[in-house]
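Note that this complex is displayed minus one protein chain, with the remaining chains in position.
A and B label the chains in the order they appear, each numbered from 1.
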Amino acid sequence: MTDTSTRALAARATRPTGTPTRGRRALISLGYFVIPIAVVIGIWQLVTILNPPAPFFPQPFAIIANLWDLLFGSPKAVQQVFYGEFLQTVGRMALGFALGAIWGVIVGTIMGLWRGARETINPIVEFLRSIPATATLPLFIILLGGGDDMRVAFIAYGVSWFVLINTAQGVGAIHKTLLDVGKVFKISPARRIFRIVLPGAMPKIFAGLRIASTAALLLAIVSEFMLASNGIGYMLVQAQGRFQLLNMWSWMLALAILGLIINTLLEWIEGRILAWHRQSRART
Amino acid sequence: MTSTTVPRQTRRSPRVGAIWRGIAGVLGLAIVLEIVSRSGIVDQKYLPPFSEVIVRSFTLWGDASFRNDVGSTLLTYLIGLAISIVIAVPLGALFGLSNRVYRAARAVIELLRPIPPVALIPLVLLMLGSGMEMKVVIVVFAAVWPIMFNTLYGVHDVDPYAKDMARSFGIGRFGIIRRIVIPSAAPFIMTGVRISSSIALIVVITVELIAGGAQGIGAYISRLRGSYSDAADTYLSVLAATIMAGLIGLVINLVIGWLERRFFGWEARDSA
Partner (left out) sequence: MTENTTAQAALVVDHVSHVYGSGPSAHHAISDLAFSVQPGEFVSIVGPSGAGKTTLLRTLAGLLKPSEGGVIVDGNRISGVPAGMAMVFQDYSRSLLPWLTIEKNVGFPLEGKKIAKADKKAIIQESLEAVGLGGFAKRYPWQLSGGMQQRVAIARALAYRPSLLLMDEPFASVDAQTREGLEDLVLKIRDTYGMTILFVTHDIDESVYLANRVLVLSRPPARLAADIKVDLPEPRDQITTRENADFIRLRGHVARLIHSGGDEE
């Protein structure tokens, strides 16, 4: 997705004329964040109170309250169950993401470094990549059954493509001179890969990782729609089957929050690791 | 041979060597798969011979219900994409032109965007049943974002000198929008449409897969799984249908890419 476009835009947008102080700017940003959401929630709340209750759109406050209850309010034992659901999803996601990312980086690096390999593998990659990852779920189920290893494999498979493509692009874009530097100073090939190639490609790889993380969450949920016994996706299907709208919305809210947390985490990590990249780009 | 001072990998039109290598790669893989399967190294239950998969991919098209399903999927995809464009372009243009409005809306956007569209399936299923409306709603929810952001970016990034130049000729606000902003943003919008197109197709098939329903490639695959006929044969069909789904997506992508180059060739953009 065009994440960079919004970031570039935000970078341009946050320079108002008659520049207020940093404190005021932060307050304004916060205001822009909180007020629209409050307005939307407020309207929603009002509508659901005034109109005869539409079952599909419960009151937002009720949703939040319900989620709170589920996670914090109910008896300890029940609480643990619900934490468990979260953890199940996150666990699968993380493991699948890690495996898929490693595989993607490996193959992507090979493709990026050696033109011969890239040209040979590329048609295969392009073709396999065009098969929607979610559509491969039935295949995975047939091959690996309904258990967790199927899910992790499924997630890893879907994730690997994004990482692979971006890694290949990032590695391929590394200037020849940089590689020559490694050779001239007699740096071993292994070191060249870990100290020159991968760091150099890291901006692109990280962009791929961010997309992949979104995909990992999505694939985890999808994998929990079928033949599952736990996880957020499973909870959603359960709530659907029992027409428990409040629960369903609560879990959707939980999902949105989870997505937000993951994205923020990755952005923070990227900010630390790729500070050099941002600053050098900002200069030009 | 090593080249001299050019950056290592420039992606221009494929060189002859690249084409040969690509063909070799595909053939090589095909042969390996065929041998591994037929010789039994990997159980044919898990890996049917490559040739059989190819054959089945073709015979699928002889099945009327498959053809209907493909048609249904494409229809849902087109409707979903069209609605996405209708919603996303004006919104994106609005946000691109007015920074204030964008900042106000950003919070809501950033909260909605991370929600996996497929997570909405249970809800929308309850609301609208398992027909086309449900699918279209979810497709639209997924596909608006790339178009919207690309439109926003394209509109926002119009060359200010071009706008000044137009203003100096006395062209009014709407004239500027029509004659400078839109042509300038058009390539970006097209890129957004291309990205959204692949997302839309993926989402349609996914929804069909999960929510069942009667129509669509995803539904076809789902039905296959539930059938009681010969397991290996079913697997072959599932494999073939899945591959077909990918192929259709590839073809659509190529077509849109061609359209993009044909009409907006002056500003070819790489995918995000």
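A few comments on the model shown:
Methods note: a contact is a pair of C-beta atoms (placed from the backbone, for glycine too) under 8 Å apart; a residue touches a chain by one contact, two chains touch by 3 or more.
What you see is a predicted model; the values in this text were computed from it and never measured.
Of the listed residues A:94, A:196, A:227 or A:266, the one in contact with the hidden chain in the full complex is A:196. Contact with the chain not shown here comes from a single listed residue; of A:178, A:227 or A:266, that residue is A:178. On the side of subunit A, touch with the chain left out of the figure occurs at residues 175, 177-178, 180-181, 183-188, 191, 195-196, 199-200, 202, 276-277, 279-280, 283.
In the analysis below, only the chains that are shown with their structure count from here on.
Across the interface of their complex, subunit A is touched by residues 3, 5-9, 17-18, 21-26, 28-29, 46, 99, 102-108, 110-116, 118-123, 125-127, 145-146, 149-150, 152-153, 156, 192, 195, 198, 201-202, 205-206, 209-210, 217-218, 221-222, 224-225, 235, 238-239, 242-243, 245-247, 249-250, 253, 272 of subunit B.
Residues 1-6, 8-10, 12-13, 32-37, 40, 56, 112, 115-116, 118-124, 126-128, 130-139, 141-143, 172-176, 179, 214, 217-218, 221-222, 225-226, 232-233, 236-237, 239-240, 243, 245, 248-249, 252, 255-256, 259-260, 263 of subunit A are the ones that touch subunit B when the two sit in their complex.
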